[in-house]
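What follows is a set of notes on a single structure, which appears directly below.
A protein chain is absent from this complex, but the other protein chains hold their places.
Up next, subunit A:
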C-alpha cells in the first residue's frame, strides 16, 4: 500500500542544516501493524509526519497506492488526509473549546465524500473506544486515558485506510497504555493498517513488524514471531 523511495528530509536554519531523514526506503502493506522505535531525535516522528503528509520530504518519492504524494499540492494532500488517514498523538491534541463529541465529529468535518448520518458514525466510534458517556464533556474534564481514547475515536471515525500513532501511550500510565494498545490491536485485527512510533519495547512487540531507527536511517527491521 505504501512505498517510500529514497526519502530525505533536511531542515535548514540560518546557521545549521539538520538532516532528519537519510535515504529512507520503506514498504507498508495493507493490514500491517508497524512499530517504529529508536532513541530521541532519530527521526521517528519526522518519518511518521512524512507518512501523514503533514511534513514534506526534501527529496524522494512517497507512493500511496499508485499516487506519488511527494509531488502533490497542499489542497490535494488535505483532501487525501481527510479521506485516508487517522492521527493519534502523544499529547492527544484535542481542541479545548470543543466537546469530546465535537472533537470526534471533527474527524468527519473535512470529508466531502461522507454522506448519511454522521452522528451515527460518531456514536459508533465512541462506542468502539468506550467514551460515549463522556460525549458532552470538554477535554480538560477527562483523564489522559480517556482523552487518548477520544483521540483514537477521532482518528477512526472516518474509517481511514491508514492510522498513524505518534507515541500514543507516551503520556499515559501503564493501565491506560495497555487499554489504548488493546484498542489499536483490535482495530488492526479488524483490518486497519497502523504505523506507530513508540519508546516502549513491549508495545512495539504488540505490532506485527518493527523497524529501528538511528540518526535518520532505518537500521533494523524485524517481523514478530507468530
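A few notes on this one:
Just so it is clear, contacts are C-beta pairs under 8 Å (C-beta built on N, C-alpha and C of every residue); 3 or more make two chains touch, one makes a residue touch a chain; residues count from 1.
We take it that contacts and distances are computed from a predicted model.
The protein name that UniProt records for the chain not on display, among "Spore germination protein KC", "Aldehyde dehydrogenase", "ABC transporter permease" or "Ferredoxin--NADP(+) reductase", is "ABC transporter permease". Note that of A:12, A:29, A:95 or A:186, the residue touching the chain absent from this view is A:95. Touch with the chain that is not drawn comes from one residue among A:52, A:145 or A:177, which is A:52. Only one residue from A:22, A:106, A:123 or A:214 touches the chain missing from this view: A:106. Which of A:134, A:154 or A:203 touches the hidden chain is settled by the complete complex: it is A:154. Of the listed residues A:78, A:135 or A:214, the one in contact with the hidden chain in the full complex is A:78.
Against the chain not shown here, subunit A presents residues 46, 49, 52, 54-56, 74-75, 78-83, 85, 87, 89, 91, 93-97, 106-107, 109-111, 154.
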